[in-house]
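Below is one structure, written out as structure tokens, with a few remarks after it.
Removed from the display is one protein chain of the complex; every other protein chain stays in position.
Per-chain numbering from 1; labels A and B assigned in written order.
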Amino acid sequence: MMFPKKRTAYDYDAYLYLIPALLFIGLFIYYGAYFNVYHSFFKWNGISRNMTFIGFDNYVTLVKDPKFIKAITNTLTYMVITVILQAVIGLFVAVVNDSLFFGKRLFKSLFFLPNIMSLVVVAVIFTELYNFNTGAVNEALRAIGLENLVRDWTGDPNLALFAVMATNIFTYMGFSMIIYFTAITQFNQEVIESAKMDGAGFLQLFTRMIFPMLKSTHSLLLILGIIGSLKTFDLVWLITGGGPARSSEVVSTYLYRSYVLEYKGGYSAAISNLIMMIALMMTWVQSRIQKKWDV
Amino acid sequence: MKTNKLIGGLLTLSLAGSLLAGCGSSNNGEPAANGGASSDSGAKGKTKITFWKWIPTEGQMPELEAAFEKENPDIDLEVTHVGESGAYFQKLSAGLAGGEGPDVIAMQVGANANQYKEFLEPLAPYAEKEWGADWKSNFLDVALEQAAYSGDDFRVLPGGMTATPVILYNATMFEKYGLQVPKTLDELNNVIQVLKEKEPGVIPGVGIGAKDGWTDRDVFMGIVNEIAPGKVYDAQEGKIPWTDPDIVKAFQVWGDLFKNGVFSDGAMGQSPYPNVSDSFTKGKSSMFSIGTWHLSGFTKVAHDQMVKDKTITEDTHWGMFPFPNLSGGKQNMVATVDIAWGMNADSKHKDAVWKFIKFMAAGEGQKLWTNTLQVLPSQKGVQVTAEMAGKTEEQSLQTVTDFMSNNISGARELKYPELQNALFDALQAVALGGKTPEKVAEDIEAVSKTVQR
């Protein structure tokens, strides 16, 4: 962070500029966080006026709960795969965009479009596409004679999570693409052109120049990706419901299930707190790594 | 400070916004709502009671509301429709926990009702005052028994019944190939085989939305009650272990239905609504494992509407039969009170709420609503008089009514949410072949041990 070095005095009126933001954050985020911390020490069904203080029991149960551990593993898988693929595909599309013969704007708009649509709409479409009998994916496979690749995409416990990830990539790839694209347009084109003159090919240009120059873009996408995947809920809930038999359960669907469907208010408050701690830890680790990079 | 000006401006803007939206939310004299939502309480002197629900559906509610308000001109019923039961209960729990729940509460018996007990007013005293000491004779025994799950003081009263498992079938297709309603597993397999050969474009087997755990449970409860009537309820209470051989066998029979192609492939990725229902309605599948509420699509009114919407052709007819005999026991159905009516203990208009509950449980509302066949009567002696769309529809209603009187083997729902969720997981795991019946029985037993009863 840059400080105006010439001035040593503090701008105490700066706090006035923060009042509106802190008001909303305090009222709606920190009050909620306090509420969750408090209730995580109770056995409470989430609606009742009665609750029992049980200390850290909820946390002890939670770290030993195999369903929660499964949800954590799934979330991490989801995070690693979607963040990387979204970035890789997005970067590819962004890099080659201006080499296209036609459709430069068209394809950019098309790839970005799902990112702004309601997730309810996206989920409805993909549930359709994945349908075993009438879905377009299986219909296409049958049509080109790959009958033996036909699967129950959202009903097979080995595939369900990946089916949701594919939807996630469809939805958010365009976001990575736009970010990379705008970053690339800021580059000094002459440097690239002169490298090309020197005979650098696509791969060399990409690995030696473009990729390293996008360092801060990678890290921005990484942070947003980590936070986004920890919170990912709508697509999973609407497409697989965390099933079958919890094979695609992620932390936020587990939170929702415990809270809304199993009436474990105290327990789900503990889950909520743990997710936040994990998010903080990951962001911290990420910023450490980035600092190392920058040096 | 100039910043103050800015913040001041901001507040003015918020205020302007509140005014804009404020007029939207309450004082709007126009009945913005059609269908479900009631007109506003603009009329003076009326008692306004609020009511949230997922059923009666948007199509069924206006008639009920009009009849109720005609009978009770001094009460204004304000209805909020929530699309499906999951969303409804989420909304209800937030509302009640925040002290802002509705006056009339639509409930389910079983896993849900117990959680809400403290928010529900005991209804036995109201019933006794209304109908006398003998009030219980108003209702079917099975309905009353389930309504009493959450206490002998009756925190809820039955509003109707649904029963499962049943198979909905395309009667037009059956008739085309001279197929009879199957009574045994062999007969059902035969039907599936014939249709597979004759109608290659139709998805083979019985469609089921196995993605939704409740639909799996409904079939399983039928199976387990065929093998060993009542045992599963003992297991629910921890009196016998879930690893009991009869229960394990029921898991086996359930799994075999998938393994042997009785249920259509790809069932685990589909929900009953909208996926399987959609395939069935469009004639892409011939049979659909579901519940008696689907009779609401059998009435002449519903049939005509679907023809008008071009979802089915004029000559399409449907039927419904109970699950065939799968393991040599007795064909049966499980039933649940669906929905049960409750009164918010904090309501300020308890008498008005009672009038609505009375209307729906044992009054004109019961007759009107059961006539849509969304639910079957839970009040004794109520006859469904709806005109059905055709012969098979009429016969199906007859069959279901007979089963309701004679072959109900128990409750659809388990009482404990965690146990019920564990059962959902177990049934999906067995259906996928990922776990053996013995293993899932152990899994449930492990959960069962942690349940506080």
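Note that in this section contacts are C-beta pairs under 8 Å (C-beta built on N, C-alpha and C of every residue); 3 or more make two chains touch, one makes a residue touch a chain.
Definition applied: contacts and distances are computed from a predicted model.
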Handout entry: Protein name, per the UniProt record, of whichever chain is missing from view ("Amidohydrolase", "Oxidoreductase", "Carbon-monoxide dehydrogenase medium subunit" or "ABC transmembrane type-1 domain-containing protein")
Key = "ABC transmembrane type-1 domain-containing protein"
Problem - Chain not shown: contacting residue from B:H81, B:R155 or B:K211 - result: B:H81
Exercise for the section: Can you list, in ascending order, the chain B residues touching the missing chain? Expected result: 1-3, 6, 10, 13-14, 17-18, 20-22, 24-26, 28, 32-37, 40, 50, 52, 55, 57-59, 78, 80-84, 87, 90-91, 94-95, 97-100, 102, 273-274, 277-278, 281-282, 293-298, 302, 306, 309-312, 374
Problem - Hidden partner chain, residues of chain A it touches - result: 1-4, 6-7, 9-15, 17-18, 20-25, 27-33, 35-36, 46, 93, 95-96, 98-103, 106-107, 109-114, 116-122, 124-126, 128-129, 136, 170, 178-183, 185-186, 192, 196, 202, 205-206, 210, 216-217, 220, 227, 230-231, 233-234, 251-252, 255-256, 259, 265, 268-269, 271-272, 275-276, 279-280, 283
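The definition used in the following text is that only the chains that are shown with their structure count from here on.
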Problem - In the complex with chain A, residue positions of chain B that touch it - result: 1, 3-4, 7, 10, 86, 89-90, 93, 96-97, 115-116, 118-119, 203, 210-213, 264-270, 275, 279, 284-285, 417-418, 421, 424-426, 428-429, 431-432, 434
Problem - Contact footprint of chain B on chain A as seen in their complex - result: 13, 16-17, 19-20, 45-50, 127, 130-134, 152-157, 160, 240-241, 243-246, 257, 260-263
